[in-house]
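Removed: one protein chain of the complex. Kept in place: all other protein chains.
Showing subunit A:
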Amino acid sequence: MAASTRTLVRPAVLRTRKGRLIYWSVLALALALFTVAFLVPLYWAATGAMKSPTELAQNPPTYVPSEWHPENYARAWREMDLTRYFLNTVLLAGGAWLIQLAVQVPAAYALSKLRPRFGNVVLGLMLVTLMMPATALLVPVYLTVVDVPLINRNLINSPSAVWLPAAANAFNIYILKNFFDRVPDELLDAARIDGAGPFGTMWRIVLPLSRPILAVVSILSVVTAWKDFLWPLLVLPDPARQPLSVFLQRVAQDTPLNSLVAGLVMASLPLIALFLVFQRQIVAGLGAGSLKG
């Protein structure tokens, strides 16, 4: 956004001495307030993990560790066997991501470009599910996973219990379809004349053009899977298969505080890194639901 855009405050006011004084003091105050509100808790956790147990229990607490124990992170990693739970989380998030792309991209492409008969009905039925809050459907989806109709399999403790329900996501199909709608049909006709089949057209023409929306959907699905708690808690009762969030909650009571906090910090780092790298795509994902009307 250009800095010259007119907003609530009159630009002329900002050029006066008094206006500038107010502007800078409000800015400084906001900077201080926001840093305290959003960064200090993270600082508190990151340094708390490096304090000794006695220092952590001390009242009043210390703002800067009196003794630094960065090795707490390595020890916590080892003692809590975090390698296993990171790998579990990566398996769940990665699998959910791949299955979502494999299911949702062709579906959105069919609804947008191949347009079969009753395609609109299918789209409508999918969009209706957006009105059904996922959490409130916990019980019937759980019972379906316990005994999947048609194949009569129990998916409890299998990663597919997380992957498959995640793929039934109408929001992703909706934003993918909206994007595909804007790819001109002439491009597809040209590809067809060149002898490309429907799959080849999608794969070689439409997908390369759709990188921005694929990035948005990918990040949404990975982040959602990484953050998820209640669903994996229910369908992965085997402690050896649980993702980080379920594991950390389970051991929170019996873990020394500094190790637990170290675990919390390390469990968040991948998402924070992802955010700093893909900030633009993530923010674009917020607006993707065409909230602007």
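In this text, a contact is a pair of C-beta atoms (placed from the backbone, for glycine too) under 8 Å apart; a residue touches a chain by one contact, two chains touch by 3 or more; residues count from 1.
Just so we're on the same page, contacts and distances are computed from a predicted model.
Asks: The complex lacks one chain in this depiction; which UniProt name from "Sugar ABC transporter permease", "Multisubunit sodium/proton antiporter, MrpF subunit", "Translesion DNA synthesis-associated protein ImuA" or "Glycosyltransferase" does that chain carry?
Replies: "Sugar ABC transporter permease"
Asks: One chain is left out of this view; which of A:98, A:122 or A:209 touches it in the full complex?
Replies: A:122
Asks: Pick out which of A:21, A:102, A:190 or A:240 touches the chain that's been left out of the picture.
Replies: Of the listed residues, the one touching the omitted chain is A:102.
Asks: What residues on subunit A make contact with the chain left out of this view?
Replies: Subunit A touches the missing chain through residues 1, 3, 5-10, 23, 26-27, 30-31, 34-35, 37-42, 44-45, 48, 56-61, 102-104, 106-107, 109-111, 114-117, 119-120, 122-127, 129-133, 135-146, 148-150, 164-165, 167-168, 170-171, 173-174, 178, 181, 197-198, 220, 223-224, 226-227, 229-230, 234, 244-246, 248-249, 252, 257, 260-261, 264, 267-268, 271-272, 274-276, 279, 282-283, 285-287, 289-293.
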